[in-house]
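Up next, subunit A:
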Amino acid sequence: MMARFGAIVSSLWRRAGGRFSLVVLGLWVLVSLVSLVWTPQPLWRTDGYDVWAAPSAEHWLGTDGTGADIVSWLMAGSRTDLLIVILTVLFAGALGLLLIAAMTARNSVLANTSVVAVDALISVPTILIALILAVPLGASVAVIVVACGFGYGLNLARVARPQALLVARSAYVESAVSNGASGVRVLFGHIVPNILPVLLVQLSLSAGTAVLAESGLTYLGVGVPSGTPSWGHSLATTVRFITVYPLTVLWPGLVVTVVVVALNLFGDALRDAVDPVGNPALRRVAVEETEA
Partner candidate 1 sequence: MAVEISGLRIAIGGRDIVHGVDLSIGDGERVGLIGSSGSGKSMIARAMLGLLPVQAEASGSIRLDGTQVVGAPDRALADLRGRYTGMVFQNPAATLNPVLTVGRQVALPLRLHYDLSRAERAERVAAMLERVGLPADVASKYPHELSGGQRQRVGIAAALVTSPRLIVADEPTTALDSITQRQIVDLLVSLVDDAGASMLFITHDFSVLARATTRCAVLDAGRIVETGATADLLEHPADARTARLVDAARALALRPGGGDDGGSGGGDTAGDAAVEEKDMA
Partner candidate 2 sequence: MKNGLTGTAQRTEAPTGEGAEAPGAPMLRGAHIDKSFGRGAARRQVLFDVSVDVREGECLAVIGGSGSGKSTLTRILLGLETADAGTVAYRGAAVTGGRRAPGRQALRRGSGLVFQDPFSSLDPRWTVARSVAEPLRLRHRGMPADEVGRRVAQALRTVGLEPATFLGRYPVDLSGGQAQRVAIARAIVNEPKVVLADEPMSAIDVAARVQILDAFAAIRDRRPDMALIMVSHDLGVVQHIADRVVVLHDGRVVEQGPTGRLLAAPSDPYTRELIRAATPFVGRP
């Protein structure tokens, strides 16, 4: 087990994209944790005489229009975005798997109905769902997670369906079913491992898009509520002054860009690292384990 984990991590590290994404994502998690106990400046210390300040020893990245410390808000915002990404990926993944299970079901009525339902629902824009959800919920993290998770889950199911169907109709699944394997067992034993490459890439894309969506929805006022630190919040409060104080927009924009790129690269690298078909190092570990 440890050897397998080691092989996966070293495969990730060997690729430039994998190394970059591991460093960025590791920093993200670290900063999120640190921000719980420490930020360079207290979040709510604002100074009306020190607005739009340039970077200095006191304010490493300067201050915004309320005189709040930009770097402190970005640090605190990273944990909100981390939470949103994790919840969105979990939600999208769970919904996607549920739909894949339905679409590959042996019951043809269920399979056909779910395919039609996914095709119909996928045409509803994420932003529309968010705006509708915001009516009862107001601006909240839940709006982002549910709207994004819903859209990405549908997309995931549709993208993974062809591969999942190939597996579901394969001879090895027929062999398993003739031995009495249940639908759940086939799903998690055969279908999921074989569509994992597609799942990982799609979910990492979803994670990146969730960060972008957080910024967009927060700017529209239906995302993270005002006063809660988030990268989208940092962008929304500064972007109107981009022509006057471009640096204050640059910092959150840079963070979002780097993280989104890292998430996409991470998905590609992880796909290649965890797949025994594509990663010979992982297969060697399995052989060594049984020879021992």
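On how the list was made: all candidates are chains of the complex that A comes from, given by their letters.
One rule holds for everything that comes next: a contact is a pair of C-beta atoms (placed from the backbone, for glycine too) under 8 Å apart; a residue touches a chain by one contact, two chains touch by 3 or more; residues count from 1.
Note that the structure is a prediction, hence the values are computed from the model and not measured.
Undergrad: Consider subunit A on its own, then decide which of 1 or 2 touches it in this complex.
TA: Only one candidate touches subunit A in this complex, namely 2.
Undergrad: Which part of subunit A faces candidate 2 closely enough to touch in the complex?
TA: So the residues of subunit A touching candidate 2 come out as 170-172, 174-176, 178-181, 185, 190, 193-194, 196, 275-277, 283, 286-291.
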